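My questions all concern the structure below.
For this view, one protein chain was removed and the others were kept in their places.
Read from first to last, the chains carry the letters A, B and C; within each, the first residue is number 1.
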């Protein structure tokens, strides 16, 4: 069909004639004939808009969307108010490119400036970039930065890091040459090697998540000490919602703070587009990955915003760039900024508090079920892991019939959190502010039922 | 709760102090104490946004929304493309007031100017206003105009006019003093009295719908002759979709053309907000009800738009105004304008053609069912009436269980279309471009099934 | 090298968006190119009968109807650019008196968009639309509680339609009482134009009552004009000066004594939500403007919703059908026994009603009272800031809006209300209502609404105080920063161009 090519047949003919051509095919004469597709693509012909939307809706209808969600593991079922659903999706934000021409891009630039400010405050650090792809990518970039800053390739990775983020670290380490050393959890929290023990090499970077994958709050001062003992940089992967109640990682010594920004204004979206949060100390600004917006003035002295320190970036520095990122997640950053402004100081605290209340209530309700035990026992905030008497994969399938997405199966192999079963039947359960007492009660009752 | 009053307690206190007041209650001291509500309103306290939306969604869930729609009768299940769902609802259109300050309202004004142009073309008349409430209101205003133009109160109303519009005419005639005279249908079309017979008085206005309520195409030249024979003005209520195929009412002698604009870009919406279309001959422009946008220039000579001939309107002319309308249906007019631009010349024709094809196919399918007969037998375009062997009200209930909204019960009392049963078991069936052959086949099969 | 056929205006040029420049946006007609298209229709597999096969030839139009032929891209560009030429509440404050341009919560947009509301056919039987019926019934109930009335019709699609409905109720009532000869309706001289226009349409005659030195209805004049021909009186309270008619109980009693009914124009209800109720004041008939008081957005001029609530004795005359809770708890449509008939094609502006219902749930009884408090506080505070600079024609404390005048400023420096309005546009605010009510010369009618913050009020006050120092000649050049400058309204009326097709030959 080609719905979106506006040219009429007349116009095509006239334009071709202007070019001295007689057919559209001739436009491609510069392509060797042998390479040109004879029969066209083996794809169905175009559909009308309503038929297309019906086809996609049919697929969407085959996902079980109506389940009451107790799954978390880095993707959380938070509420997004109507304002935050509407504003970032105004087409000026949606259909703009990267703000290469600041004079006509003050909208995106100012929103990013405000986003950076908020992320820096969440992290407790002075600099935040204009977004990275997701939590995993932000962690990879943080390790790159820390390793470059120290000149050392060894990276101590807490066993409490999200297993997918750990996997991404490993994937990209094949290129960067970083050596990842797992540091096992003990009772749900990272057991950093004794200072000077030398047993795990000398790291340039430590990576720790708090709350970690099992929901446990890490001892960040201990992580800082372990980093200091090795002259390493400390990378903290933080759940940004926890910032409503917990001390910021930056105030506890983190050099780089990363996180997954999805909880602020982005629906579950089957995992993407999400939002990599990235903040660091001022000394690292020239190694900062990705774009950075700064305030400046225009020729008339009016306040204006522009992407700055561009010399770090790939389009200028090329093979010596601090990162290869170009397209990032700007629109999702705008969603995050709007959601955080909607929450404000008191709302963020209230949000974290409500998550923590639901988590406490759900944890108690689950642990009251015979056979359900804590997987580990450390303080939690908005997510916790239990050990079921039966296989959690089966439980999740059966709980879906009861109307619940029960959680995420979790394992713990040699002290490293993983998402494969390890025989311990772990289930990771998250509770957001959307979950009511009635839902949690029903969830616990259903769980008890499906396990017998 | 008062979610949308931004003042903090501090601000309230300071503002009150500035006014020399000590409490908010004192703001209302100018209201006699006896009138002031002691206990406040007996209404529940405010809900959070998510709780509110859940409560409304719960109500919405109790309507049967998923039925395949064969109901019409003035409200049609046409497709609205994503562009027409998005553009008119940009907040500049949604949250603006009537364009009283043209310098900051060129967006709405130009959209209305384009809307007026399109409606005038649909009608085949030179003037269209900026919208009225709905088809019924437009008909009432047209009768007011025609009666004022002729100075005569008698109005001949075709028995094929939408019964609800006829009802509205009757309601408002109590104020205007118009005398409505029903002109019965014969074989589905209006049987105008012979010229000079005098049997129905001397009308100032004739009102005819085409296609009429039973879907039949009226003989507009005959209506024009009947009007001429009485020196009356001819008001034609036209289905605007038919303009894609049929001669315009204006070209056939209508003085005023009215219609329901819902088919262009507005969902069924349980009947509103809809859109009253109104067009007339140039000679009537000073009697035109409602707002009119005109092109002009600004101080620098740039093209600009403004509401014009305001002296007709109630805010200036008060008791002598041609109409009392103030707030109209501007946003729905913008929806209509966008939808018509999306359709364009060829799309409008294609739309009408597709409706007509589906109508023909469905009519044949239904008439093939034993016991189903035509209610009347005149050419139709996109809607038709059949006579069922059983009560259509029951049929509609049972068809809903089969997944269909089967149509609208229709009666014909003394040649006047009505929506009450008259023992003839009429069912009015509409077919839009959204209905597929498979749906129509299934509908006919289900109908046969539920009637046994 | 020849250029292609480029007769149409470019669609992808944003020169008219004020972000970029101040050109005129081409009309969609200028952008049209024959044969271009945006439309697509679903596959139906139906036989492809031709028009000639489907419709007798005499009915078929000889040539195609001319509509713009544009790409979806150009349509989107055009409409998006038009929005950049349009002020709105979402862009800034809109202190347009009488119009109650408050912020419209985004949650209400979502409610109105629910497929279970927006996708329902209005003729579907009650058994299939219980959710809609209950919503409307609940809304009606709430509106009765808010107004102190006892029954309601939700059909009128706007305030003016509500007025006419109310007046026809008045007429039906009098007729039923054998008082069909009554023909006069009293209206204060400060009333909105829809009031007298509706009176005429209802077949009654308008009798104007002057406003006294207090800014209230002149009680002596009222007594003077009350006679056996009076069908009723129409009032808004607070009135269009923003002042509460403190004699309202006496007014109502006097009119009732004379055999008339008392009608409440609800345009100013925002001021008294949860504070006092028309029913308690003695009103018999009340219309509400849900688009003013209950945050239905104005849509550039509509749609709104104008329900009419009445006291018990008028209930049997209401338009119908009315959503009604039946024995057994289900809902059905019931038409009152002596109904005046339908006033809308269907059930009123249903989605607007759903918005208002959502807004009321969000606020609750407590929140609605806070709305009134905020609205009055803001207006009172702003008026005080302007005192001494702008003339205040009446001394009484105002409620949610107030009227000032530039009469003195005009005398001193030629500064008219219109100039202030246009200058305010440059300052980033919509203008107040001007030259209304008619009884105040050079009137500026200011209604900040409760959703504006003290900071915004202060900015508005500063702008108004600054402008008041300017002279009329300079201010007369405003607005200079808007998409177009001051518009030639006289020319528009003289050379009437109401459509693109009239450009070559203006009408009249």
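Here, contacts are C-beta pairs under 8 Å (C-beta built on N, C-alpha and C of every residue); 3 or more make two chains touch, one makes a residue touch a chain.
Note that the structure is predicted; figures quoted are calculated from it, not measured.
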Can you list the shown chains that the hidden chain touches? A, B, C
Of A:294, A:371 or A:389, which residue touches the hidden chain? A:294
Missing-partner contacts on subunit B, residue numbers: 1, 3-4, 6-11, 14-15, 17-18, 47-51, 54, 81-83, 85-86, 91, 104
Need a quick check: the contact residues on subunit C for the chain that isn't drawn. 1, 3-23, 31, 33, 36, 71-74, 76-77, 80-81, 84-88, 90-93, 103, 105-106, 381, 384-385, 387, 425-429, 451-460, 481-483
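What we mean here is this: only the chains that are shown with their structure count from here on.
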Maximum centroid distance from subunit C, chain identifier (CA atoms): A
Counting only C-beta pairs in contact, which pair of chains has the most of them? B-C
Measuring from the mean C-alpha position of subunit A to the mean C-alpha position of subunit B, what distance in angstrom results? 48
Considering subunit C alone, which of its residues make contact with at least two other chains? 34-36, 38, 40-43, 70, 72, 76, 80, 105, 107, 109-110
Give the residues of subunit B touching no fewer than two other chains, as numbers and ranges. 49, 53, 79, 81, 90-91, 434
